[in-house]
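Handing you this structure, nothing more for now.
The complex is shown incomplete by one protein chain, all other protein chains being positioned as in the whole.
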């Protein structure tokens, strides 16, 4: 795969020259301090190898990318019952919007906007302690990544709790409609910790392999569930820029406010990108650009027709 | 491909037994008369063959499926300039909603909701007569389908004009924001005729082959544009049920209020489904169900990881 | 009433010194040419006298103020049946918003936003020709003002029709919901002419006297209807600045995009103000300021408790 390594190197080289790197999320103090000059990319392949370039070994806060893992756990636990609590349509609204929640009586549009992810976390908390859930999440991610050195940054979690008024509003609002079983403090306490998982690009790329349905991979969830989670990532993974990502990149992905993106090329590869600066829609600016270059260079778009 | 023919036959047989067939669109009198008991399916393959079952030889009104062809023409003519007139995000709203149009100053969310499709038709009308545009559309579709026996049903077009107040509202609204260059009468006159193209499932399946990027096909538009149109179909092709279609079927598709669905399996096949009854979201009820069964039976979901 | 004349003279003098006079409506070419330096005020009293200052004898386009007269005619003709077609709540939205119209299935919030006024005009058109309705309107206004020299400016009406896309959108939208009986062309043709009535401040002040319920006035409509029309003026007469007008002035009023305001001091006076420049909410900037000064100087606020 020398050619793929060349593509990654070229991408990392080009990203290093970019002046406009977006804006680091400033609403979580712990994230605001991150150096925006960083960029990393890693590609895990079905043969077990991982190619990478740039700062692919630096841990970052995966934030909303964690929603992919909790969705997998929740579907495993609750099956299609989960969809009583949350829809599966793109929202057409920013990630933290509350408007649709009122219009649709407290049922979030999909599991990847904040309200929906909070509902998913609330759903898997039923009958468990937050510690147990967070332990299960870490076990799942570590197993998927085949790496035990993956942890939660508690300072980030606490920092987020202290500034999480919009999320508390969403949680209380859903609870007002009977769509939150735990107290907002408990559900959000778990949610903020889940978002504070830290991983490197290499770890994250490996952890995403179970979503490729590629042959020879450990089967953490069923083939059908993989398809469905990828569909949700394609439709809703980049908030109200999901259409643009599909248009330019053509692969299912999920972004996080920490600047990370997990992207799946079904049957071929799991890709992690990271650069802390965000664009106007709250997705990693360089990560999005790099994803587009990678997709073009590899022809991996699911719409390309190559087999 | 005996196996595929079996799948199609089984689907047609199952659909024939369905009691709940949805509701035929009643707002266009000419469409309201269609017999809801019909169901057809056709699959065009890269080798030039077309397999089919049911009423795959009966012409039906393609309605909004025409938006795929006009988008292809508009991108060919205007290139990325087109995106100044229309966005590429799912709307999260019904097909004829005007709310977002006000909030976003007359720029429709995507080319597949009504407002967006009207803007696309308006864009390609610049410097041309409606007749010329409709002629170009028919030539494009006939060439794609390799079949000259494809026509516009003028009675349907006129029927739609007489009851098209919601569409006139959208057109005037955009014009109030400077996002319609032709008069609403002229733009909608063309639009209603474009929607009134009639095709059989066999014809439509053939006509969609240029969107598969499969080898050996006539190259009507560039590989990159095919990817992008398929991305738009995936994200927005079934209005506010697009997420559900991606979740259950996992293929880019475009539905029409006449009960048709055009669906693309990139690199593999172009599929046409038709049954006149619509579900609550305005998409063919049996067509959607059949699409899900076909995707499961063939493993063609773009998220399946099979190559 | 020497004191009241002094107040009017002081107001006119102060308004003459104002540098920031707002912005003349530019979407109707005929109105865009009006000299913004003009200001007029007139106060009609129960004894039949009219005091005035400034350009109170210059005719201007009454525009939306006409909605008060058509509402009076419609209530006389249809009674409470009218409220099936239009609500009576403030909209909380700009005058030409279409959002609520979609959410509330084509029934406008109140008779003073554009959609509501179009519905009222449509209602009184049933069974009549536009000419008859416009004739009735002119007769009503002339009788109320006791002045036959009041006319419709056809150039303004035509100018408005040529740029009235937002209004055509509203009309088609309502028709799509079955809440417009005439064609949009016919309803709006009448509506644009009704808005193009021209009056001077003196004429308009006189014409408003029937809304004061003051003793000794000609009784054009019942006391109860007067109360109700005044209530609608208070609640909805200044679009999404109605609350502010009530807060600062405390009198029912109705503004027009031509820069006029008709204001009623129940039992005491009918007041007309005019200055062409509009503020950000689309109401006459100097007219609003002058209304506040007048209300403070006279103590005529309905909330003042003076009798």
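For clarity, chains are labelled A, B and C in written order, and residue numbers in each chain start from 1.
Methods note: a residue touches a chain if its C-beta (ideal position, glycine included) is under 8 Å from a C-beta of that chain, and two chains touch if they have at least 3 such contacts.
Worth saying up front: this structure is predicted, and the values here are computed from it rather than measured.
Although it is not drawn here, the omitted chain touches the following shown chains in the complete assembly: A, C. Of the listed positions C:11, C:28 or C:236, the one in contact with the omitted chain in the full complex is C:236. The missing chain, though absent from the display, is touched by one residue of A:29, A:135 or A:176; that residue is A:176. Among C:246, C:263 or C:294, only C:246 touches the chain left out of the display.
Of the residues in chain A, those that touch the hidden partner chain are 97-99, 102-103, 165-166, 168-173, 175-176, 184. Even with one chain removed from view, chain C keeps its contact list with that chain: residues 87-93, 100, 109-110, 212-214, 223, 226-228, 230-232, 234-236, 240-244, 246-247, 250, 252, 264, 266-268, 301-307.
The rule is simple: only the chains that are shown with their structure count from here on.
Taking each chain's centre as the mean of its C-alpha atoms, chain B lies 47 Å from chain C. Chain geometry summary: the mean Cα position of chain A and that of chain B are 32 Å apart.
The set of chain B residues that touch two or more partner chains is empty.
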